[in-house]
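Each remark here refers to the structure printed beneath this line.
What you see is the complex with one protein chain gone and the rest in place.
Every chain is named by a letter (A, B and C) in the order it is written, and numbering of its residues begins at 1.
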Amino acid sequence: MAGNSFGTIFRLTTFGESHGSAIGGIIDGCPAGLEIDFDAIQSELDRRKPGQSQLTTSRKETDRVEWLSGIFEGRTTGTPIGFQIQNSDSKSTDYDHLKSAYRPSHADYTYDAKYGFRDHRGGGRSSARETACRVVAGGIARQLLATEGIRACAYVDRVQNIAMKGAPQFYPRSIVDQASVRCPDMHVAQAMEKRILEVRTQGDTLGGSVVAVLSGVPAGWGEPVFDKLQAVLAHAMWSLPAVKAMEIGSGIEGSHMVGTKHNDIWVQQDDKKAHTQTNHSGGIQGGISNGEDIVLRIAFKPVSTVMHPQPSIDQEGNAVEVVGKGRHDPCVLPRAVPLVEAMAMLVLVDAWLKNRTVRLS
Amino acid sequence: MAGNSFGTIFRLTTFGESHGSAIGGIIDGCPAGLEIDFDAIQSELDRRKPGQSQLTTSRKETDRVEWLSGIFEGRTTGTPIGFQIQNSDSKSTDYDHLKSAYRPSHADYTYDAKYGFRDHRGGGRSSARETACRVVAGGIARQLLATEGIRACAYVDRVQNIAMKGAPQFYPRSIVDQASVRCPDMHVAQAMEKRILEVRTQGDTLGGSVVAVLSGVPAGWGEPVFDKLQAVLAHAMWSLPAVKAMEIGSGIEGSHMVGTKHNDIWVQQDDKKAHTQTNHSGGIQGGISNGEDIVLRIAFKPVSTVMHPQPSIDQEGNAVEVVGKGRHDPCVLPRAVPLVEAMAMLVLVDAWLKNRTVRLS
Amino acid sequence: MAGNSFGTIFRLTTFGESHGSAIGGIIDGCPAGLEIDFDAIQSELDRRKPGQSQLTTSRKETDRVEWLSGIFEGRTTGTPIGFQIQNSDSKSTDYDHLKSAYRPSHADYTYDAKYGFRDHRGGGRSSARETACRVVAGGIARQLLATEGIRACAYVDRVQNIAMKGAPQFYPRSIVDQASVRCPDMHVAQAMEKRILEVRTQGDTLGGSVVAVLSGVPAGWGEPVFDKLQAVLAHAMWSLPAVKAMEIGSGIEGSHMVGTKHNDIWVQQDDKKAHTQTNHSGGIQGGISNGEDIVLRIAFKPVSTVMHPQPSIDQEGNAVEVVGKGRHDPCVLPRAVPLVEAMAMLVLVDAWLKNRTVRLS
Partner (left out) sequence: MAGNSFGTIFRLTTFGESHGSAIGGIIDGCPAGLEIDFDAIQSELDRRKPGQSQLTTSRKETDRVEWLSGIFEGRTTGTPIGFQIQNSDSKSTDYDHLKSAYRPSHADYTYDAKYGFRDHRGGGRSSARETACRVVAGGIARQLLATEGIRACAYVDRVQNIAMKGAPQFYPRSIVDQASVRCPDMHVAQAMEKRILEVRTQGDTLGGSVVAVLSGVPAGWGEPVFDKLQAVLAHAMWSLPAVKAMEIGSGIEGSHMVGTKHNDIWVQQDDKKAHTQTNHSGGIQGGISNGEDIVLRIAFKPVSTVMHPQPSIDQEGNAVEVVGKGRHDPCVLPRAVPLVEAMAMLVLVDAWLKNRTVRLS
């Protein structure tokens, strides 16, 4: 209830602060019998980890997962999977000057307001460092879903106002990861990277958006009324740091159309399955997947930590000036890509397991 | 787990199909001692009910709440509040021709795919009729939150491309409800209503967006990391039918800004509380309310039922033609306003109660 | 969280006070496609209802279930099943003299302590009247489980010190219901009934115990570690009014044995399944069913409402005298039998559905 768990049947609970000794989690409800590809999970983490390119913070974390339970002779046993990741490169002293100051658009003030005090080192629990645990669990979910033919792809489709053209589509990871910025269109990617490096030089930061395409989800997943598949996906995505907007299918543009144009017409295709001619619905109707690609777009704000002095107040209400120190990303988008994929996988794996229980036989 | 409940401490569970004998719900976890204003709840329902203006469906439902338990001598007792609303004007025969056909962009196909068969009358459980129960529970939540000085306001800020100008702000209900379309700017409202009636004449439908402003929420509500206040609000809003997008604070526009401009600067004001000079954060930072107005914008698609013949398929995959019969809204926006408010209230009342448990004393 | 729901996947939520207009509930998560035998459920209710024999209270309730949703053309649709039962014979004035007095060993004082005030009429929410809703949901669970070959049987094995001899075993309902007291041994049953009528004449009340035998449960159900099958059964049984003890398998007697005698030896039988020579484990090992009969014994206290004046205090702490009025059972045991069965069915149906999710395929 205190918000550190996600999922119902396949349920992740996490712990850990930015500058504590370790972060980690427990995955409960993972079905027994999955042979785990540990390297694949490590490579998911490598996509998220700091220091992977010029575009990201220079904090260095090896982000090695230690598996503590729930796996025997390489396979999941059905019992809880405990794991942890050591915090190896935390420089708490970078934050000493911020002990009592409230950084703008961070969680400093709100954590104090909620809990009465806070671990100020590196943002404590509010740091995006916790998202590494999501990637670990998302990696296991991905391997489970792969047995059902389901694939997730996310990519950066916009940085500030530099955006890809055309409709969202599925890109293999090899294409997405060609550019450090994780935009599959190399021309657009180069412009994005140039802009990010420019703005970094100015000590400033950028936002943008990530597209997710979830492919191979069969019709029938999702639990109406309150847990519509898009509602749980929204919960998942909006639990990521820095999210400002989410769209599904036709999105805001769709809300400008008339119904006769917006409706997705059903046709029967050669594979004897029903398909829709368009996908304005984004793969979900009435809260339940319809077999088409699920398509989301998530917008992220510019990073709050800037390398400029900014006025603020401290815990006593005195005027202070804060300026970013420590190591920070000029733009979270490239590192948000694996997070969006991980959260999508966590939602889908839970929907898959729930869907095993909805019919008599 | 099957998706018919919302909330953790203050928890609503609903039942009912469009053309069954009744819809209703149970509110569990409502604190004892609230003197209920029954008329106020009825007036919330009246804002949602069909047939209230030319802009809405002509289905007539009195939507009278019967209170079955949990209230004694006008006050909540702390025990579950059972309630129901009779379905009085259901014309199931309007739907006989659709028994086996899949209407475009409805939930017909997906319910069949999930459950193996469905109650096809009026959309069954997938009908927006269930949202009346949300309004009842949201009405009680509103009265609880009023004791804490919290107010919710929602209004239509855009129909298709006809949009209000300026930043979102709190409008009293008397202003919002001046126009049937529930846009507080009378000039814009008139243009919207004209457009809706035009499109209705054409047998077509429209979408748009609703703004919600939640005022008076103290700093400290919301549960990081997975149940950030915006994540639970997103879950709530995205559980409404026809949602295509949600934004918070600066929204998509904010994702085009640089960090130095986007950051909300803290200042101390005369009331000795910390405030931010701008509210790009939309009242939430790190998943926890910061004391500023919480500001959301939710986009809705055009209604799927149009009065034009459209091609489709039936359960056997045969090509069929479907055409809207029955009574339908040309635009859900005006009726979405009380739904958005209700869902916001349900989220906030739960956040309020959760927040009573986070400190030692 | 406020305690009016039971189960995780197959989840019952109930509402209603003894002297309100109706009691009822919502069953969420019932699999789609079950053809419901409504008469069978009504006959379960008839076993619980007041006034069925000389041994029970003379309150007359027809206890007719009204089905409000979730069932279409006789089959469950997978959507929530709403139901209600009218309160037709509530005589609230029987309770006027008790408005401020605290009856001994009732919930009057504790409800006031918890909620600040209470609906005093007939015990309000604390009345055993709510258990009728458990029987309705348990009846559906029973029909689902019957498709898997699972049967539940409960019977009265002791009233005060009049007890059956021999090991618990499965008795068909026709045998259990031969005697009004629901003891399958007719000699013992007669003695029990005689004792109950004697004590009723004296204005006093009796307790005793009920045995439950759950037959046909396959090996593998139950979720260690905190939700061991016996733990969830304990939760279920201890949620019934008036429970003083529960035993499983060898029970307290088993705790007097040495390990070499208590261990259940595994043998392979002709049906190629593993079986145990004895069943001291009561059908559960390590929290998971082992394929043998699950055997419980639940002890109930004597009914608290006696027809003798008893000293007590009122809300202000003044000494008062209370004496039972209204209509009450001299012994709850016969009516507890269907409750025990219903709760067992609710536990098992949930364990069954959960068990669909624990393996990869």
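Throughout what follows, a contact is a pair of C-beta atoms (placed from the backbone, for glycine too) under 8 Å apart; a residue touches a chain by one contact, two chains touch by 3 or more.
For clarity, every value in this text was computed on a predicted model and none was experimentally measured.
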Touch list for chain C against the chain that is not drawn: 1-6, 8-9, 14, 102, 104-107, 109-111, 113-116, 125-126, 130, 158, 160-161, 199, 204-209, 218-228, 230-239, 241, 243-252, 254-260, 262-268, 272, 274, 276, 280-281, 284-291, 299-306, 308, 310-313, 317-319, 354-355, 358-359
Residues from chain B at the interface with the omitted partner, ascending: 1, 9, 29, 31-34, 76, 78-79, 144, 147, 224, 353-354, 356-361
Absent chain, residues of chain A that touch it: 1-5, 8-9, 11, 13-17, 20-26, 28-29, 32-33, 66, 68-70, 72, 75, 77-82, 84, 114-119, 124-125
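One rule holds in what follows: only the chains that are shown with their structure count from here on.
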Averaged-CA centre spacing for the pair chain B and chain A, given as whole angstrom: 26
For chain A paired with chain C, centre-to-centre distance based on mean C-alpha positions, whole Å: 46
Set of chain A residues in contact with two or more other chains: 1, 9, 224, 358-359
